[in-house]
Structures are given as C-alpha cells and as structure tokens.
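Heads up, one of the protein chains got dropped from this complex, but the rest are sitting where they should.
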Amino acid sequence: MLENKAPGKDISEEDLLTKFPLAAKQSPDHRSKFTIAGVEFGSDHVPVFAGPNMVENKELIIETAKAVKASGADFLRGGAFKPLTFPYRSEKYTETREDGLQWLADAKEATGIPVITEVMEEKYIEPIAEVADILQIGTRNMQNFPFLTACAKTGKPIMLKRHFGCSIRDWLGSAEYILIEGNEKVILCERGVVAPHTHRSSSRFLLDLQAVPATQEMTHLPVVVDPSHATFWRPWVEPMALAGVASGADGIMLEVHPDPENAAVDPLQAVSFEAFDSMMKKMDAVAQAVGRSVL
Amino acid sequence: MLENKAPGKDISEEDLLTKFPLAAKQSPDHRSKFTIAGVEFGSDHVPVFAGPNMVENKELIIETAKAVKASGADFLRGGAFKPLTFPYRSEKYTETREDGLQWLADAKEATGIPVITEVMEEKYIEPIAEVADILQIGTRNMQNFPFLTACAKTGKPIMLKRHFGCSIRDWLGSAEYILIEGNEKVILCERGVVAPHTHRSSSRFLLDLQAVPATQEMTHLPVVVDPSHATFWRPWVEPMALAGVASGADGIMLEVHPDPENAAVDPLQAVSFEAFDSMMKKMDAVAQAVGRSVL
Amino acid sequence: MLENKAPGKDISEEDLLTKFPLAAKQSPDHRSKFTIAGVEFGSDHVPVFAGPNMVENKELIIETAKAVKASGADFLRGGAFKPLTFPYRSEKYTETREDGLQWLADAKEATGIPVITEVMEEKYIEPIAEVADILQIGTRNMQNFPFLTACAKTGKPIMLKRHFGCSIRDWLGSAEYILIEGNEKVILCERGVVAPHTHRSSSRFLLDLQAVPATQEMTHLPVVVDPSHATFWRPWVEPMALAGVASGADGIMLEVHPDPENAAVDPLQAVSFEAFDSMMKKMDAVAQAVGRSVL
Partner (left out) sequence: MLENKAPGKDISEEDLLTKFPLAAKQSPDHRSKFTIAGVEFGSDHVPVFAGPNMVENKELIIETAKAVKASGADFLRGGAFKPLTFPYRSEKYTETREDGLQWLADAKEATGIPVITEVMEEKYIEPIAEVADILQIGTRNMQNFPFLTACAKTGKPIMLKRHFGCSIRDWLGSAEYILIEGNEKVILCERGVVAPHTHRSSSRFLLDLQAVPATQEMTHLPVVVDPSHATFWRPWVEPMALAGVASGADGIMLEVHPDPENAAVDPLQAVSFEAFDSMMKKMDAVAQAVGRSVL
C-alpha cells in the first residue's frame, strides 16, 4: 500500500495557521467584533436578516421592511439579481435587477432598516454597494476568487454563504481571500449542504448545524445560519431557526413574505409576517437560554 | 426517456397511510403518549438518557448512575454487549457482557434510576429484558427484521436508532415492524448520518436535526436525538444537544463518564459529570424557551 | 483547538495489519484463489451471477436457470427470503420462502447451475446451506456480527454485500468476522452507496466503482459488482456492468427475468434473457481487453 500524505478534508493546527492565518482564531476565545449599520456582530446579540427571496415590487419590499423591522429584525434581505438554474424565466419569476435594487433603497429610506442583498456579477458591485450595507455572496460564487477579491476591495461588509458541496476548509479559504484584502467584516453563512437523505424532493439540502461549533472552533468570524434555503419547507423553518440559535449561531437569516404561498420564488419556504413575529419571540427566548439575545 | 414511476425516497400521503399505517400520524397534532418507569413520553417533558458508552465496571456504573440521576437524568444508559467493527479487542476495550448487565442491574437497584441498554443478539433479549426498562436497538440492527420482531414480542419499550445510511422511510418501516407486534412504546433516535462533509476524520457522522421536524411531520412516535455519537467530538456535544432540544426533540441521549479522557470507548466524545450537570441546566432553559422542560 | 487522534474513515497500514489481519493483503499481488462448484475465483475469469430478484415460481426459475446458463452465467441468483422495508406485502410481492428455496433446488437439479441466495435469518441458515452453493449476506445484515459468525460456521462460501451507508473499513471488518471462523471463501460485493445526487428518485444508490481498486488495494478477497441494485434503472445496467468489468471487478451480479416489466420486484431494473445474452458477449469483450474473460 502506497503511503498517502495528501491533505484531505481535515484542517490541522498547522494548516490552519499557515493557510488560513487571517481567518484562524488566535486563542480559544477569540471572536471578531465589528459593527455594521449600528448592529453589533461578535457580541451576545444574534442579528436577524429577514425579507423575501426576491424584491418583487416596491410596495412589497417596503411593506416587508416595515413588518420585519417592527418584529425586531436587524437587516432587510431581498434579491434583485438572481438568475435561475437555467437561462429562462419561469411563469412567475423575473429578476427585477436595477428596479429591485432601487426598491430596496426605497425601503431602506422609508424605514431606516439596513439592507443586505446578493451580488452576482462584478459590474454590479458598485451600484449594489451604494445601496447595500452588506454584500451577500451566494453559494455559486463562493469559490469565484477574482469576484471575492473585487467585492472585498469595496470595503463593504460581506456575507459569504457556504457552497452546498464545499467543506469548511474550502469555506475558510474563500474567507481568507476576502480578509487578505484588508476587509475584516466577513460574516459566514451556513445554508444547507448536499447529503444522501434530505427527506423529500423539495428539501434539496440538509442544514448542517454541526458546522456552527465546528467552524467556530477554528475561526473568529461570526457564523450565521439560514434555515429557509436549507429546509426549503415552511414547517421546518421555525424548528431549525430555533436549533440554529441554540447551536450558537451568530445570526439567523430568514425568508419572510407578506403572502408566502404566492411568493414569486420559494413559495414553499417563506414565512408570513405573523409567523416571523412569533418566531422572533421564540428565537429570543432560546437565545436568552444560552446567554444571548435576539430582541 | 423512459417513464419512471419508482417510489424513491419521498413518502407520499398515500404511501404513509398504506405502508406505515401504525407509525403514521392520524392527524396533525397526533403524538403518542406513554409512560416508561414513571417517565412520560409524548408530553412536554424531554427525557434525558445519560451514561457511559460501556459499563466498564461496577463502581463506574454505580457512580455514574448516582451522578446523572442527581443532575436530573431520567434514564441511565450503558452498553454491555457491544462488539467492535472488527472481531478483535482493542487495547482498552473489552465487552463486559453478562457482567456489565449485572452491574447495570446493581446500579439500578442502588439508585432507582431506570435503565436502557443495547440488545445485539436474539439469545440475550430475555436476560437483558429482565434488567432494562428500554431495549435499545442499534444502527447495525435497524433493518434486522426478525430481530426487531423478537424484541417487539417482549412487550418491552424499544428505542430504535436510525441507521446512519438510512432514510426516514427506511426508519419508519422498521418502526412498523415493531408496532405490528402490538408493541406501542417505540422511541425513535437520530444519532447522525453519513454525509460528504463531516468536518474532521473523527466526526464520522452529521447530526441530522432536520430529521426531527421531518419525522414528527409523519409519525406520532417520539424522536430522540443523540449528539454524542453523531459529533464524536466533546466540544460539539453541548451545542448540538441544545440545538436538539430547540429543534423539538422528544428526548436527548448523552454519553457521560466519570473520567472521559480515559473512557474505554469514545474518549473523544463523552462528557464529565460536571459538564453534564451544566448541560442539563442549559437544556432545561432551552426547553423552557420552547414550551417544554428537561428538569 | 484540541488535538484529534481518532481513527476516522481511513485505514492506515498499521490499522490494516492489526485490525484486519486476515482480510489484509500480505503483498501487493496477493489475491485469494478458491473454487466454488467448479468456478474459480481469484483467477482471470470473471464469474457472473444472474437471475431474478425473487424466485417467483418454479417454472420461472427453471426457465431462467436454463437461459442464463446457456448465455454463460456461472451462478443462478434468486431470493426466496426477502422482506420489504415495511411489514406488509405489496400487491404483487410475496416472499416465496421455503417454496422458493425448493424451486431453486429444482432449478439447480434441472440444469446443474450452482446457486446463490440470500440468508436473512439464523434459523434458515441450515436449510438454505443445503441448497445454496454460496450464502449471500445482504446489506441489512452486513454488520449483524452474530449472524455473520453463524453463517461462517457452516463452512459455506459467503458473498458479503457492502451496506449502502458503510465505508470500506466497516466492510472489511465484517469480512474479518467471517474469516476468523476459518471460512476463507469470502466474496465482497459492491451494490451502490447512498450519495447526494443519484439522478432520479428511482435511482436510490450510486454504484461506487472507485471502491473496486480501493478495496483490492487493501484486501486479497475478490470484489464483485452488482449494477442492478445500484442503478435501479434498466438502461444504465449494461454500461455500469461493462464499467464494472473494466474497473477490475472479480465478478458481476445481475438481475435477469423472463419478463422484466412484469417482475414481481424491481421491474425497472431487471434485464431480459436477450439483453443478458448480449451483455455477456460485451462483458467478455471488455474483460478480454483487460486481460480477463467472462465467457
């Protein structure tokens, strides 16, 4: 049998310090602390990001901004640039692009809630950075290194979603690409991984909550959990959001829509304003139980 | 392209009612309620099963029984019959078999705490059933149907662990094999599944907390979570136990050992008495936050 | 970060020699050689096992025995004892049990082809061992160690199927349980593993052909491939059977049925006599290309 000295999926102590020196913890209790639009990260507060998958129209996003803010959300989320898996529009689904971005700006102005939205393409980084408080990098771009670098150079805070097929090692490598540009406000977000048994066809991903302590063991960066995309199924979103808070997540991202069953995208997973309001209270109760707070 | 009408992994409403009629919920809020050794299942109480992987010796198991009972555990767990993956003893590891079973009986008598232990072989069902309040069926036997039937016929309550490679469909099918014998005290236990990224070599499994609401959506049976075997890593046990409670689990199983780093088995995952006592308080706080209780 | 010295999934050279000493190769070109019912294993010949999933009736199995023998198959396969995932019969499916076993014996007597069939339960080992030339142990029993031991003690050759959720380490550990009883005629069989993307619901498993060289690197035991159960889809069986031969498999197991679309079990995957005959010629051609032979 040949000897095998390949690195594999594990990250050794040495690996961590030489390949991920900026992402790596310097001591067991090392946690990044930073503030975005007045919201603290790395403190005992657990920020919540809420809103629709897509910024369908101006009224919808303003209404949602008001509702989620009233329930205690820290950030409004909503996608404007979001192509489908194939290059065709579905019956209901059309990216709203520049319009969507403007409506996000309108919602922010109308309510004062800070905004996070996904950047998909280098040429839109600048206009999006003018509106968004945090640039969201989606799974599909997690290892698009030139794009990571371009986003990092804006100096804007960045949420880096973990690709559904990638290891924590891959994820921290991508974070390192951002950190090396001097951009220290990096937020990691776990949103489900591929796994053999995901229970039903609609549930394409398995929320990997074990990744929360596993990642926090190695890095000082905050780790947010997104149960909406992982479960893809409304009835499981609340239990997984609560589990996320209990697992030690440093933030929760949720899809909220005024009329979930008629949402243009992901009608099976978005929750209503009422459900969100109720979840916020429960998440806060769980957070309190582990020495943190949501509200 | 040929048409494909195979069942696949999903469970349709019709499937559920025709193939898993005894395990299936009859209504959305249908939950089994039963009592084992005075402990209620299916109520708002979240029972805890705690103890060492192996009943190494009499003193150890009595000491552990006292400690976990004092911290509020409902059941003492401990294995007596537990072969390794290969047919050799490791340096430290020897099954204690009949001796171990007797020591469990001694611990039960000394403290009054009810006992759960694994049954591995038909010929030991009877002697184990005389001592144990719950028969535990491990992953390796989850689809050993004649064995399930033999265990069921004892009338003893049964905990059925989910095989790490099996779907919920497979799991409910096995529960149905027990229920059809008229044995209604069946407890399901999720203890980690195989998945592409389990973070480190030692962590062979990924705790599938999404399975908690997914399974509860279909069955009235209680669903317990075992974070010790899934994470295989002490620092992740507490966060995953808390997440399990928050996800709605109907019980938590934990490995507890007086001297975890010198445990004969699983020294990387067992927690100390002090850690367990602290976890019980935190689990209770999380349970309270979701309208349940551990203590 | 704590140091992690757990074994994990890899098998080190030391592991191999201390935990799997009987299954381990003693030198790079070490291959087991043995003969079963006149068929050589461990030679350049690649034996083929063919027949229906279930021995539905006497006529069917005799007709199939004649057909597969005429096409060059070395063994007739067919299940008599084969419970479903749940304890109910499907519309078409009923185990034929003792009857099926007798029909297998009839087919063997009528044609002279040796027989392989699955053993599911200890009490049937003896009657099955009287008929079968090879005892097949299915995935569900791969880690049922007392059962492995009982089968091993018959002295009959054993085919050990790899559990769809188990590692090669687990598989070799189970082989070791058989070998330690002095039973040296152990055949390993890969039949698909769980994986995130198996392409369609019907295709529950992914045929792991990489396991062929990976397993042969460590053990001297023959490694057979079963593409029928893995692909669960007739059009993919032939390409995967040919790929199996090319990968170096030491045998191929196939489901063959006189009327595949009306087979009682697995109608989506069984192939017809004509298709089987054509596949045998192609498999032989591929085998010849890699220095081996099927016919």
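Here the chain labels run A, B and C in written order, and each chain numbers its own residues starting at 1.
FYI, contacts are C-beta pairs under 8 Å (C-beta built on N, C-alpha and C of every residue); 3 or more make two chains touch, one makes a residue touch a chain.
This is a predicted model, so every value here is computed, not measured.
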Looking at A:13, A:59, A:121 or A:259, which makes contact with the chain not pictured? A:121
Could you tell me which of C:137, C:211, C:224 or C:256 touches the chain that is not displayed? C:211
Contact partner of the left-out chain, one of C:138, C:165 or C:222: C:165
In the whole complex, what residues of chain C lie against the chain that is missing from view? 8-11, 165-168, 193-201, 203, 206-214, 217, 230-231, 235-236, 239-240, 242-248, 282, 285-286, 288-290
Hidden partner sits against chain A at residues 2, 4-10, 18-20, 83-88, 120-122, 140-141, 143-147, 163-166, 169-170, 172-174, 176-177, 180, 193-194, 196, 200-202, 204, 232-235, 268
What is the set of chain B residues that contact the non-displayed chain in the whole complex? 1, 3-4, 10, 13, 16, 25, 28, 165, 194-197, 201, 217-218
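We adopt the following convention: only the chains that are shown with their structure count from here on.
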Answer with same or different: of all residue numbers used at the interface between chain A and chain B, are over half used by both copies? same
Return the distance between the CA-based centres of chain A and chain C, expressed in whole Å. 45
Shared interface positions of chain A, touching two or more other chains: 10, 165, 194-197, 201, 217
